[in-house]
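The complex appears here minus one protein chain, its other protein chains still in place.
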Amino acid sequence: MSTLLRGIIPPLVTPLLDNNTLDTQGLERLIEHVITGGVNGIFILGTTGEAQSLSFNLRIEMIRQTAKILNKRLPLLVGISDTSIVDSIKLSQIAYEVGADAVVSAPPYYFATGQAELAEFYESLIPQLELPVYLYNMPTHTKVMFSPDTIKRIAADNKVIGFKDSSANGCYFQSVMYTMQDHPDFSFFVGPEEMMAEAVLLGAHGGVNGGANIFPKLYVDLYKAASTRNIEEVQRLHQKVMQISSNIYTVGSYGSSYLKGVKCALSVLHICNDFIAAPFNKFGDEQRNKIRAAIESLDL
Amino acid sequence: MSTLLRGIIPPLVTPLLDNNTLDTQGLERLIEHVITGGVNGIFILGTTGEAQSLSFNLRIEMIRQTAKILNKRLPLLVGISDTSIVDSIKLSQIAYEVGADAVVSAPPYYFATGQAELAEFYESLIPQLELPVYLYNMPTHTKVMFSPDTIKRIAADNKVIGFKDSSANGCYFQSVMYTMQDHPDFSFFVGPEEMMAEAVLLGAHGGVNGGANIFPKLYVDLYKAASTRNIEEVQRLHQKVMQISSNIYTVGSYGSSYLKGVKCALSVLHICNDFIAAPFNKFGDEQRNKIRAAIESLDL
Amino acid sequence: MSTLLRGIIPPLVTPLLDNNTLDTQGLERLIEHVITGGVNGIFILGTTGEAQSLSFNLRIEMIRQTAKILNKRLPLLVGISDTSIVDSIKLSQIAYEVGADAVVSAPPYYFATGQAELAEFYESLIPQLELPVYLYNMPTHTKVMFSPDTIKRIAADNKVIGFKDSSANGCYFQSVMYTMQDHPDFSFFVGPEEMMAEAVLLGAHGGVNGGANIFPKLYVDLYKAASTRNIEEVQRLHQKVMQISSNIYTVGSYGSSYLKGVKCALSVLHICNDFIAAPFNKFGDEQRNKIRAAIESLDL
Partner (left out) sequence: MSTLLRGIIPPLVTPLLDNNTLDTQGLERLIEHVITGGVNGIFILGTTGEAQSLSFNLRIEMIRQTAKILNKRLPLLVGISDTSIVDSIKLSQIAYEVGADAVVSAPPYYFATGQAELAEFYESLIPQLELPVYLYNMPTHTKVMFSPDTIKRIAADNKVIGFKDSSANGCYFQSVMYTMQDHPDFSFFVGPEEMMAEAVLLGAHGGVNGGANIFPKLYVDLYKAASTRNIEEVQRLHQKVMQISSNIYTVGSYGSSYLKGVKCALSVLHICNDFIAAPFNKFGDEQRNKIRAAIESLDL
């Protein structure tokens, strides 16, 4: 990545046949699908990628397969989040070996650290990584939120090139951008697609949005509208994103509805298998029919 | 309010001389200050107004005094949030008697209700109110979040005319707006000023922003820039708001830094007293000097 | 209270006819019922007493009526918890005037304070009270937990004579008792009846248990068994308490099942009305039948 990454980076789902087997053909179709949709990079082994539900070996296989299929057509970002610093470094080495462009790291998620311990953890981890690093804020899952000052402290190492925020907290995201305003080469990406347009209008560099697995062009178009300040188009496309959010991510009353909805939609569209790794299960027929109806009513 | 309320409605601080005495002269100066700044209405007895820290009688006095000073120059919104439905109704009656335009209600905040109980509470409360109602979402303080569907259910009563969200959750706010899109006369206001511009760009109707007590014109100008889609001006003024947020609301390491910062700034500007009702205390000299320096560096 | 309070102090429900009317006859029957059951004192206007759901005037009426009916036959403790320090003091004055023995205070519950602010709040409040004070820990409702050191700091004022813990956190309760071991005249009461016996076995002075409204003798007997270290009897009676907890407090899937269950059981036993103040509603026939069956199966 000689230039800064901008735009839509789908957090790729991990197509699976069962708890320990990749759906490799599905992965191929998915990667071609998002490339065709115009995305600006690919992020694997994030939350949407169910990284933590995969065995360590399967995570390694996912890195290798994706790199092979992608073949450097787009920047590749690899999630290395783990509760063990040793295994995080190992994943990073594999990412480096296969030619990935950057790694993405959320805080350790079993023990919750304080801010000083969090900064020290990254000050210990980062020198052991060979690739640039994005910090990944996901407090509902990791139980800790990077404070703006902690981000600033960690980003004193130039290897830290950006920040992805999935907190959905708009104040917090603005505070981080304000605190980091003297780091012009530092990138800000927003996870929740419902906030992507507004974040870009206020200065963010793009979105790592799960829906871009399913409808990559929509999110790419929305990003472009926002980055060119075409508010009318932003509002029109944003409504589509909200329709997806309201109808595809909310079937059933599960905390996991989002994940199930994304994988089910990809299956309905014949892109990849909808198997979901334990502890979750894929949707049954009734929910699948709702997802199908939701896709049809989108008129995309 | 024959027309819909739009723009900046400061959540007025309650100027105090001690725990049970209004700073009436300060209140007069404050009201003139925000009117001069061009605000579009006034909201009293919200969180920034320390309503819950005031005795019931002092809340009544605040309603009467504000109505008298304001003298219908601007729409007046009155917070009636209480853990007792009986006392909520009593506050609403006083608001009605003094000619207020609407009431604002957050959920009961001692017992946390489920969504069905929350809807039933409002279905019981609203018919007993004589003024239009804004729902007020403040989950950190009330321990419950209005679900979008609950808002839709409560808003089936036309007396419910709008929603103020202080959750800081951008996804949630977008979901509420999307869910309520078939209610064109329903208004959406955002509490956290750090998110006001982006919310308005995406369709919100204004901000109930604490900083508008101190610098009303800044927030009015930012609202206007956003509502006229002048992104360049939005970004310029938004930086000022972020500077206020970062430097005035974060002195000390208190959860109450925001409230202390706003009142201290108003005192530094000779607008009103900085006494804060129990359980909080006003800043000492050291913090006051930081606030003074922060104000000067704003160059407003 | 020339001697230390020990044993079972029921947190009295507030019998109601509607949101703003006491069921005075029910209150009389309830007080006679718990006196007959052998309880060691009465605590009104706690969480089980729905204090926060009552209008300020109704809380005052409840204090006066209870004092009149009780007529000093037992120690009377009055909850004065309020978000306003001024109104807390007012309630305390009324408690003093009617001859109550102590007041009980939980932290302000709208704004969450830090530990230093919490200590300062009590250091400001306590000198303005004319009665001895019990601190009341109820973190699920007040959003703040008294740290053991904060309790020690507040209890430097001898007017603070005890602590009631409703956190259900056994480690915490033990830590408070350990921290306060050099205050031999300080009392420790436990709220959750499921933990009463074990707390007393390890040194606590009694229970403020909601079930003692319904079956006062059971809780008195269990307390006696625990305080005389009759473990066999403790285990036998504790099973009854667990049966009540499992069958009477869990009907429906409401956060408010406990409160509804207690009032419904009292109504089934013809002791008082089961009206519950907003934001909650009493049980319907289906749940009432379950409560009736649960009572019958108790064989008390």
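Miscellaneous remarks
Which chain is which? They are A, B and C, in the order written, and residues in each are numbered from 1.
Note that a contact is a pair of C-beta atoms (placed from the backbone, for glycine too) under 8 Å apart; a residue touches a chain by one contact, two chains touch by 3 or more.
Keep in mind the model is a prediction, meaning the values are calculated, not measured.
Listed by label, the shown chains that the missing chain touches in the whole complex are A, C. Contact with the undisplayed chain is limited, among A:Arg6, A:Arg64, A:Lys90 or A:Lys282, to A:Lys90.
Listed here are the chain C residues that touch the chain not shown: 168-175, 177-179, 192, 194-195, 197-199, 201-203, 229, 231, 234-235, 238-239, 242-243, 245-246. Chain A residues in contact with the hidden partner, per the touch definition given at the top, are 19-20, 47, 52-56, 58, 83-87, 90, 107-114, 117-118, 120-121, 124-125, 140-141, 143, 254-256, 277-281.
In this section, only the chains that are shown with their structure count from here on.
More C-beta pairs touch across the B-C interface than across any other pair of chains. At the interface between chain B and chain C, over half of the residue numbers involved are used by both copies, so each side presents largely the same positions.
Chain geometry summary: the mean Cα position of chain A and that of chain C are 49 Å apart. Separating the CA-averaged centres of chain B and chain C is a span of 35 Å.
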